[in-house]
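Missing here is one protein chain; the remaining ones are kept as they sit in the complex.
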Amino acid sequence: MNWKWLIRRLGFMLMVLAVAVILNFLIPRLMPGSAKQAYAGKLPEAVQVKIIARFGLDKSIWEQFVLYIQNTLKGDLGMSFSNHPNSVTYMIGNALPWTLFLLLTATIITVPLGYVFGVIAGWRAGSKTDTGIQIGSLSLLATPLFWIAMVLLYVFSAQLGWFPLRGAETAYSGYTGLKWVGDVLWHAVLPVLALMTLFGAYEMIMRNTMVTTLRENYIITAEAKGASENRVKYKHAARNALLPLITSVGIRFATIVGGSVFVENIFSYPGIGSLIFDAVISYDFPLLQGAFLIFSIVTVVVVFLLDLVYLRLDPRIRY
Amino acid sequence: MPILTVDDLRTHYFTEAGPVKAVDGVSFTLDKGESIGIAGESGCGKTTLAMSLMRLIKGGAVVGGKIHLGDISLLDMSINEFRKIRWERISLVSQAAMGALNPVYTVGSQIVEAIQLHWDMSKSEAWERTAHLLTLVKVDPVRGRSYPHELSGGMKQRIMIAMALACDPEIIIADEMTTALDVVTQAQVLKLLIDLQKRLDLSLIYISHELSVLGQACDKMIIMYAGKIVEMGPTAKIFGAPKHPYTQKLLGSLMDIHSDCVIPDSIPGKPPDLLNPPKGCRFWPRCTVGQVTCETQEPLLIEVEPGHYMACNCSDDKI
Amino acid sequence: MENEQYFEVDHLTKFFPVKKRGQFFGKPIYVHAVDDVQFTVRKGKTYGVVGESGCGKTTLARMIMHLEKPTSGRMLFKGQDITLFNGKQMKALRRQMQMVFQDPFGSLNPVRTIRNIVAEPVRVHHIFQNRQDEKIKVQEMLETVGLSSSDEMLEKRPGQLSGGERQRVGIASALILGAEFIVADEPVSMLDASIRADIIALMMKLKEEKNLTYFFITHEFGMARAICDRIAVMYAGKMVEVADAASIVDHPLHPYTQLLIDAIPPLIPDPNWGKNISEGEVPYFTVPPPGCRYHPRCSRADELCKSEIPELVDYRDGHFAACHHV
Partner (left out) sequence: MKKRLVFSFCSIVLVLSMILGPLACGEPVDTTTYRLTAAVTDLHESSNPFLASGRGDIRIMSRIYEPLVVGSGGAAIPRLAESWSYDDSTMSWTFNLVQDAEWSDGEPLTAADVKYTLDTQYAGDYSGGGDSKEFVDTVTVVDDNTVKITVTEYASAFLDFLNSMYIVPKHIWEDVADIDTEANLAPVGSGPWLWDEYVPQSHVAFKKNPNYWGGTVNIDEMVLEIYGSQELALLALKTGQVDMVPTVELYSYIPQLLESTDVKVGVDRAANFYNFLFVDHREEPNNLPAFRQAVSMAINRQDIIDFALFTYGSIPRMVPLVPEAIASEDVDWPGLGMTDEARIDEANAMLDADSDFSDFVEGETRTYKGDPLNIEMTIVNRPADVQQAEIIRENMAEIGINVSLKLIGFGPMMGMMFGGGWDDWTWSTAGHGAGGSTLDGLAQEFGADPYNVWYDAPSLGWGEDGDGGGTTAARALQADLRQSRREDDPATLATLIEQIQVDFAAELPIIPLSQGNTIYAYRLDTFTGWAPQEEMDGQGSSGHLLGTINILALEPIAQ
């Protein structure tokens, strides 16, 4: 464990979070109109008064900041306009687990797939296999996520009826235990498949770094040592080519967070993506703000976890 | 009985413009305990020659000739069979400074890998042997647990040597081994290699563009130009009485720290394009003693003195 | 003119801050990349700096070119203190000082044409009003460095040139503004020996023709001996020996200089070569050892070397060495 590096990354992560929190504080106050409008504008008047008091919207900016930090730490992100009387925290608390489940499942399945196909394609760059895989990846990359989601839904749910048309679980089913798990997985198959279009990006990254890695001298050394093709491919080349992939997973995670807005909306999946979509069309600013804050936190945490993986994989990280 | 016989070896790279004849009819032999230095400008085919011996040509192929290791024809066996020969009988020391060691594994484990690939040895036995090998190259065995980036260039080069010795090979090919090392380190590593070669009675093929380094390390010298051997003979002869005009020019271009000659001569022009090499003597366009016949008449490698070969049409006039 | 104090460096020091492992707060420690170096380059001469990688010679060159800010010390060019020159002043100064880089493969932008690369400095300085004049100048420069000035050549890109040709392009680009002081950082170390001599010969020819002054950095003692008037040997950020080329090679005073010379494989193979080469490497240290920095590797080292830093002392007609045991 390289503690120094880790602490630096942790510090960096906290800084990013601080920036996200501060932006979240500033944006409603910099918007045209007033912060009162952004926080409480569409709430009933009686509630507006309470929100104004709770966030100190009639006080100085510093007092507001202190209150904002206190409230944020307490998990109080305000009241949702469109879902009043539900609080933003309540809405997000309901939605977040589903989104995390979806995004992480998609990532956990896609990254190894991209890895394996990238290795296969990169190993024999220019071959027919490579060309085939590249065409597949590029098509996936070039196809809009929402379109793929819609096709999947139409074909597998509406036409074939293999999967449900909506939701994260059978509504009001009362399922428990394994049955519930099965139900949730059954509902997640199509959204996860749609999010797996990111496979294309991972595969391309893996393939390209694989091609570069294969030019490295240590590959020649490994081959000269008499290592078998698979050993050279996986133990030497792919192991090194994996590093940029890990980095890109972090970067791409932000992309699939965006993609989840489409996918969740199309599959009526009760996650943050649907929440954001609804918040946008109903101008529910507090909810939107809360959702973005949560997404920044999730992204930062995921990137940090990936950093930990990177730390384990790359012994060169010293500083 | 020479341990290695190379007969009329031809290696071509395939480009869209046509085959690049990187090695074009090279023959030589290597005796047990003998060290041969192969010298020439970049692009003369010396590295391709080494890679051909290891059957590691990428983007090209050995298109003709024979390589015999003792009685076995290396080019006729399947690649899987040849993998067993690699490293166990012929190993390769390449430029450690240019990434010949895999950055994500400890150097010790890379040596262990080489041992275990060929010898049926337990991990702990292999580590013991690794420690022994490291001692042999005057590296503290503790360093086996280090990653390449934690070691200096000289140390990495020593470890490459140790790795090359892993399976007690008969032949070691050293490709530009000391290039990019500092002069003192280069001297130290070179000394070590010479010492080991003598002590372990190794057969060595040393490839370098630095003639003076080869002069120190090798019994025999091969001078290559544009894919062909132009002169071959005992080191003392090559340095003391070079016969081929190219060899003479090459030696003349070296900087001698103790000479008063301010700037050495250079060789005008540049090596030919191996896609379409000149018909006759390949050096003819740059040669100052060449005759008209050289343009069309290809010189043969002939023995001008016992053990001293040369390929020049004008040799009789010059001597 | 010959003895003019053309370029002077006075107590020049560069420390790079480095934090210790696990250190998050507090003061960093400093790597002494270049430590209290002083020398004088004379007009029309070639001043060579020799040393192993990590000895600080490249940092020194970068400081001279204002690519790195010195921690302390002064630099004087033609008697003018240029240490604290700002960007505008440096831009003007670059018409007189230019740099030739080590890596002809990396220092030229691969997507630009030769014409654009060579013309870049004159464009930056808005020398020519029209493209035709500029083209003529570029062609002239290409001819000066021994390259074809054909239109075909002008439109080539670095990838289509050989290493030697690329380095010539680098030189043309450095000289196009009429610079007279050239800082060359290992200009030929990436080239084949046969081409190397060519480039060196070109540089020497240009030096004569244009009365250039070179600050030449190399790790090859042989090269320095061949072309430099004066040679400084650097070890771990300090100059350990400074003398005229012949003097330093033929009669080295410092044990490190001796080691560097001994380490060069002789042109005629010599079975006795290498006997004097000791084991040991340039250590990577953040805090230099007390006393003489070379003492951990030195066979002559004694208690004095461990405690006291040797000064550069003139032992013989301008032959300086920093060693307690000359």
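Letters A, B and C mark the chains in the order given here, with residues in each chain numbered from 1 onward.
In this section, contacts are C-beta pairs under 8 Å (C-beta built on N, C-alpha and C of every residue); 3 or more make two chains touch, one makes a residue touch a chain.
It should be emphasised that the depicted structure is a prediction, and the values quoted were computed from it without experimental measurement.
List the displayed chains that the omitted chain touches in the full complex.
The undisplayed chain, in the complete complex, is in contact with A.
Touch as defined at the start, partner being the missing chain; which of A:108, A:138 or A:151 qualifies?
Considering all chains, including the one not shown, the answer is A:108.
Based on the whole complex, identify which of A:223, A:278 or A:314 touches the chain you can't see.
That would be A:278, which touches the missing chain.
Among the options A:250, A:270 or A:286, which residue touches the chain absent from this view?
A:270
With respect to the chain omitted from the figure, which of A:56, A:164, A:200 or A:250 is a touching residue?
Final answer for the missing-chain contact: A:164.
Taking the full complex into account, what residues of subunit A touch the chain not shown?
44-47, 50, 79, 82-86, 90-91, 94-95, 105, 108-109, 112-113, 115-116, 153, 157-158, 161-175, 178-183, 185-189, 192, 234, 238, 264-271, 274-275, 278, 281-282
Everything that follows uses one rule, which is that only the chains that are shown with their structure count from here on.
Distance between subunit B and subunit C based on Cα centroids, please, to the nearest Å.
Taking the average C-alpha coordinate of subunit B and of subunit C, the gap between them is 32 Å.
In the complex formed with subunit C, which residues of subunit B make contact?
Counting only subunit B, the residues touching subunit C are 41-42, 138, 152-155, 182-188, 190-191, 194, 209-213, 215-216, 235-236, 239-240, 249-251, 253-258, 261-268, 270.
Considering only the defined contacts, which subunit B positions touch subunit A in the complex?
Those in contact with subunit A are residues 51, 54, 56, 83-88, 91-92, 94-95, 98-104, 106, 110, 113-114, 117-118, 147, 149, 160, 163.
For the complex, give me every residue of subunit A touching subunit B.
So the residues of subunit A in touch with subunit B come to 216-218, 220-228, 236, 239-240, 243, 313-316, 318.
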